[in-house]
Structure formats: structure tokens, C-alpha cells
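The structure appears right after this line, and notes come after that.
All protein chains but one are shown at their positions in the complex.
When the chains are written out, they are named A, B and C in that same order, and each has its own residue count from 1.
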Amino acid sequence: MTNRTGREAINMERRKALKTGGGIGLMALFGALGLLQPGKAFAEWNKTAFSSKSMDEALAALGVTTPESSEAIKLTVPEIAENGAVVPVTVVSTIPDVEQISILVDKNPNVLAANFTFPQGTEGMVTTRVKMGQTANVVALVKADGKFYRVAREVKVTAGGCGG
Amino acid sequence: MNTSNLTRMILVLALTASGSALAADTAASDSDKIEQYREMISDGNPADFDEMRGEELWKKAAGPKQASLEKCDLGKGPGVVKGAYAALPRYFKDTKMVQDLESRLLTCMTTLQGIPEEEITAKPFASDKKASDISSLASYVVGQSKGIKMAVSTRHPKEKEAFEIGRRIFNYRAGPYDFACSTCHATSDVRIRMQDLPNFHVKEDAQAAYTSWPAYRVSQGLTRSFQWRLNDCFRQQRFPEPKFASEVTVALTMYLAVSANGAEYVGPGLKR
Amino acid sequence: MGNPMKIRAAVKDGVTEVKVLMQHDMETGLRKEADGTLVPAWFITEVKAQHQGRTVLEAQYGQSISKNPYLLFRFKGGAVGEKVTVSWTDNKGDTRTDEAAIAA
Partner (left out) sequence: MNAKQMFGIAVTVCLASATFSAQAGSKVDKEAMKLDARATEIIKRDFRDKGIAKADRVNQDALQAACSKYEDDVPVDMKIKLEDEQAKQIKWPADGNFMGDWKAGEKLAQSGKGMTWSDKPDEPAGGNCYNCHQLSSKEIAYGTIGPSLLNYAKKQGTPEKGQRRAYGRIYNAKAYAACANMPRFGHMGILSEAQIKDLVALLMDPESPVNK
């Protein structure tokens, strides 16, 4: 914090680097892994998927067909969340070679919360925190070895203190 | 045996004694689930950011006098921040008053920096998703007492008086709901909705509650100061608004802080 | 530009665990002010983490990610003192990059 100007200058440089060299390299990498839908360049935010208003719509936008339910995926969410503004979600897959983990909330206005993509060498696990408008199912969708797996758990969203 | 343990023991007895205790059983396991939820969100406290913001403000020249707060005396000598919060509120000779952290920061900002008091007290709390300067400064200062044991003195007659008055405010029933602080905070093992309530007559409860404030409230996305905590308690008590850093708030803080003596300060906390 | 992140990275048994806390309001675009006006959507859309220049995690976020996003993940390798860099971009085009050295 003391060396703010210096830090900002470094960040500027880094941003430039990210916009040029880094981006192209990754696009090639992702293309090779087949993680992106045809025609979508890297870093193009999947607007269709993130605007989906229903689970079916979101799955279609993610290119998912009939995901298998799997015990090899552990989805950890609280049974009761005192506040829907912050609901911790951890997904751990014991299926090797996880390529992608998506987290969805079936009753949210926009059901898709996040998509994580995993290069080789990164473990098939992630922790994040999502907002939930009401009691709903949190769904974890795992893509590994070209196949999709799905696991869901209900989180009860309750009133916390008084005044509600 | 204190009342907390006794109530708990009786509840346990009741559970084994009768099937009609099923409701109590469910309540307990739901509380465990809430506990599990709190555990899951305990890592990565955004209050850290408010501490960082406060540290910058502390060191930055500001106000008409273009001075930083690095000469501010929080009771351990000018500029000493480490451990200061664990010994507040305390009596200050220069102001001839017992002051809590925010009241003292107010003194420093007005005297050292020349910022008009009204300017600070007009919006003393974080609001509209924005932090307030005095509240961020408080976050920074409390963070510098992490791991230090609470040791608030009542040796000075004024400190003793503040404690005694604080106790009376704690039990003062008024307003359309007849509530006092004690209505919710003088019984063990009770909750409002899902929210467990600390019993300030039980040492461990008082310690756990006091040492985890200020705190980041996930429901509000803001780091909340102790003055805010009291202000919002009075709102829910259906009281009028206590003036910021007023004697009524400092005396009550004194009563609560002393009841937490001996416990390690662990804030800023993270709450629902 | 965005506010700084807090990044912690630690290596144990050949696996580096990275914890990131970002500062961002993450407005859904559905929230209304007290006067009824809609607060426009403003949220992080992309996050990228790199270790010594190699990408170790990539994420796309939607409106449902909580304010001040928290992220935890693990990758194989990493040595004490090496750098982990995290950057994000939001829907208004704002970005932020921070880095941390891997601890033991």
C-alpha cells in the first residue's frame, strides 16, 4: 500500500501483457482442449448461458446433454444459510481430468452463477460464494473427459435476526 | 454452576425425559447447521479491506490542518495503535472524559486535523454501500489489538461511574415495546429467529460477543463499527436514536467491554 | 481501476492452495434503491489465475456471485517464493491484477 504508484505502474504493464500476448496463447490452448463452443473466442463471456432464466436454458447454453448423476462429485453447501447474500459452495471431483465446473442455482433470476475451467495440473475442486434469493437447489455440473456429471443439494435460506 | 450450564443441563434432562422435547431437539440441530454455515464463511473476511482503508486514512494528511492521525493518543501514548483497543473505553485527562474508540477518534480528527465535528458526525456510519472514514479508522485500530487480551480498567472514578451508568442503561426499559438491552441479552441459550443471543451476564457469552465486533456483515456487505452495533440495537429496541459517540453509548460500551475482560480480542469479525 | 485483492498462496506436499478475496460490489442489475431506481448491473465477468506465467485457473462469473467474491482452488507444483498472479475484468471493462508469493 505504501508504494501505490509503483504498484499501479506494474499493474498497467501487466494488463497490457494480458491483453496482447497472454490472451492469444490461451485462446489457442482452450481451442486445443475443446473447452469452448465453436465460434467463441477466449474470454468472450458466455452471455447466453449467464442470461438463462431456467435450468434447461442454462444447460442448453452450456452444451450439456443429459448429465449423469455421480457420487464421485462432492458438493458442499450449508443446509441452512442465515443469509442468502452469501452462500458458500465447494465442489470437489474425484473424477480425474476435470475440464470444467459450473455452479447453478435453480431458482435464481439468472440460474448460472459461475463457470470454472481447469487446465491440466489444477485439481478438480473449487470454492466460491453465491447469492440465493430463496430456498433453492444448488447444482454443480462437472465436465470431465468429455462427459458431464451433475449433483444437486438444497439450501434453505432463512430469516436471520429480527426486523424481517 | 452458572445459569447457562444449568439451563443446558435441564434441557438435556428434558430431552431424555420426554418425547415432547422434540421441538427443542430440532431447534438445537438447526443451530448447529447455522454454526456450520458460519464456519464455512469464516475464511476470507472482507473487513480486511476496511482495515487497509483505515490504515491509509490514519497515515494520510487530511483536514484543514493537513495533519495525519499519527500523533493521536488512544491511551497508550501519541501514535500507539497496538493494543489500544483492548484497553478502551478509558478516562482521558485532556478531555476529562471516558471515551470509547470512536469518541476518541472524533477528538483526534477535530483537534489534530481540524475537521469540524458536525462534518464527521453527520454520517458516522458506513451507508449506501460506502465506508465512512471514522468507521474505517476504527477497523484499522481494532485490528491492531488482535490476539491481545481485553483489559479495560474501572480504577479511575470516572471509569467506575461510566460502568455503573452503563449497567443502568443496559436494564433501562422504555419505548413502545418496553424493551431494554436486557430483554434479549440477559438469558442464556435463547435466540431471535435463527440468531443466537449472547447473555451478557455470562462471562463467556459476553467475551465472545464483544471481542468479535466490529464486524463485516455479509447481509449488508459492509464493515460495521461498535457504535453502529449499539445504534442498530437501539433501533430494534424501538428507541429513538442515540447521538454518535455520546455519553450514553460510551457508558454502555464500558459496561459491555468490562464484561469481556480477560478474553483475547479477535475482531474485526464476520457475521451473517 | 479496481480495488486491491487479497491473495494467499501456500504450498504443501507439492500442491499449492490459493485463496483470493476480491473487492467488488457485484451488482446484479435487479436491486432497487430506496427511491425505486434500478441499480445497473456491475459485476466481475472473468477471473484468471497464473503461476509463473502459466494459467492455473480460469473463471467466468455471472450476477449470482456474492459481493466481494471469494475463490479457493489448488494446483500441482509451486515453490515457496514463486508468484501467483490473479486478474479480473468486470462488465464495465474495469480490471485489476494483483500477485502474491507462495508461502510454506
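We take it that contacts are C-beta pairs under 8 Å (C-beta built on N, C-alpha and C of every residue); 3 or more make two chains touch, one makes a residue touch a chain.
Only a predicted model underlies this, so the values are computations on that prediction, with no experimental measurement involved.
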item	value
Omitted chain - touching chains that are shown	A, B
Options B:Val80, B:Ala122 or B:Val190, residue touching the unrepresented chain	B:Val190
Touching the absent chain when the full complex is considered, from B:Gly75, B:Pro214 or B:Pro242	B:Pro242
Residue, one of B:Ile165, B:Val218 or B:Leu270, that touches the chain absent here	B:Ile165
Interface with the undisplayed chain - residues on subunit A	80, 156, 158-160, 162-164
Positions on subunit B contacted by the hidden chain, ascending	3, 6-7, 10-11, 13-15, 17-18, 20-21, 23-24, 26-27, 30, 161, 164-165, 167-169, 171-180, 182-184, 186-195, 197, 201, 234-236, 238-243, 246-249, 251
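Keep this in mind: only the chains that are shown with their structure count from here on.
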item	value
Averaged-CA centre spacing for the pair subunit B and subunit A, given as whole angstrom	36
Residues within subunit C bordering two or more other chains	4, 66-67, 70, 72
Subunit A: positions in contact with at least two other chains	1, 85-86, 88, 129
List of subunit C residues in touch with subunit A within their complex	1, 4, 15, 26, 28, 30, 45-46, 48, 50, 54-67, 69-77, 85, 87, 89, 91, 95-98
Subunit B residues within the subunit C interface of the complex	43-46, 48-49, 52, 129, 218, 221
Contact footprint of subunit A on subunit B as seen in their complex	30, 33-34, 36-38, 40-41, 52, 55-56, 192-195, 218-219, 221, 236, 272
